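Note that one protein chain is taken out, while the other chains of the complex remain in position.
Labels run A, B and C following the written order; every chain starts at residue 1.
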Amino acid sequence: MDEVKRLVQKIVDFRDARDWKQFHNPKDLAISLVLEAAEVMEHFQWKNKEEVEKYIETNKQDIGEELADVLYWVLLMSHDLNIDVFSALEKKLKKNEEKYPVEKAKGKHTKYNQL
Amino acid sequence: MDEVKRLVQKIVDFRDARDWKQFHNPKDLAISLVLEAAEVMEHFQWKNKEEVEKYIETNKQDIGEELADVLYWVLLMSHDLNIDVFSALEKKLKKNEEKYPVEKAKGKHTKYNQL
Amino acid sequence: MDEVKRLVQKIVDFRDARDWKQFHNPKDLAISLVLEAAEVMEHFQWKNKEEVEKYIETNKQDIGEELADVLYWVLLMSHDLNIDVFSALEKKLKKNEEKYPVEKAKGKHTKYNQL
Partner (left out) sequence: MDEVKRLVQKIVDFRDARDWKQFHNPKDLAISLVLEAAEVMEHFQWKNKEEVEKYIETNKQDIGEELADVLYWVLLMSHDLNIDVFSALEKKLKKNEEKYPVEKAKGKHTKYNQL
């Protein structure tokens, strides 16, 4: 994860050079996370399956930028809250394997508590 | 980014073992991204600055899991759309350095188009 | 709009009886609005067109409650900010008629600035 650490440091340096830490309380960081996720979603609004596929082909860079914005806030928020989000994800995957055992969950989009 | 690649592969393997690719169209992936970001935000709802800080101390693991869920969808969506989201983030950071020059943006939370 | 006014008053009375005005700053009201809208959306996640239709039939009451929650925050936020949201909607409709002239917008889900 050295490259990820280097990237996080870049994000923090960018922020600190602008003296923006003062605005980055957890509530507003979370608001930013939601707003950027909403911008990803907006790309697909009103489009049917075929339109979505065609749209992605010609707008991959824009969508990539929006996804990068979400990743930006995930990384910065995790940094500020002193959370190792990659390790948290590894643990979550293990948890999900128990919540969604293959034999029960295969081919179903049912939530674990209704399986 | 070898470790990230390995993690993405784990996520994809988890999904494919459950035959869930059929549900993972971009629109629903984006909906998932927003829903998980909203769950992060819910942790801070109604709390003032002091309450937020105290809450984080005793709920770090829960918040970490929610952030991991957001990261999960960022990574899976990027994988499915064939987007290198880390490289997109590097590019975005360069772009942001031009949009928010230090001398103009320092200490202000103004959007770039109003600086 | 007398009945709406009466409903808004009921919401405000409910709030004031619990001394909750102190928590209802505009930022947290807006967060609540988003969280409730997300709960509406969650009902449709992962479902295809047929599943959505079937789901609505058997879950109309739940969906109605979530939509009511969104309406709740729209009405309370408008009250607190001294905004006549119904009159704002009337104005918006007029504006939209100009932004989306029938001859241009008919049968298209294109945003007004790309029509």
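Following the convention adopted for this analysis, a residue touches a chain if its C-beta (ideal position, glycine included) is under 8 Å from a C-beta of that chain, and two chains touch if they have at least 3 such contacts.
These numbers were taken from a predicted model, which means no experiment stands behind them.
Only one of the listed residues, A:Ala38, A:Ile56 or A:Ala105, touches the absent chain: A:Ala38. Summarising the interface, chain B meets the missing chain with residues 27, 31, 34, 46-47, 109. Chain C meets the missing chain through residues 1, 3-4, 7, 10-11, 14, 17-20, 22-23, 25-27, 30-31, 33-34, 36-38, 40-41, 43-44, 47, 49, 52, 56, 60-61, 63-65, 67-72, 74, 77-78, 81-86, 88-93, 96-97, 100, 102, 105-107, 109. Seen across the whole complex, the unshown chain contacts chain A at 23, 28, 31-32, 34-35, 38, 41-42, 44-46.
What we mean here is this: only the chains that are shown with their structure count from here on.
Copies chain B and chain C of the same sequence differ by a rotation of 180 degrees once their CA atoms are superposed, given in steps of 5.
Separating the centre of chain A from that of chain C, both taken as means of CA atoms, is a distance of 26 Å. Within chain C, residues 31, 34, 46 each touch two or more of the remaining chains.
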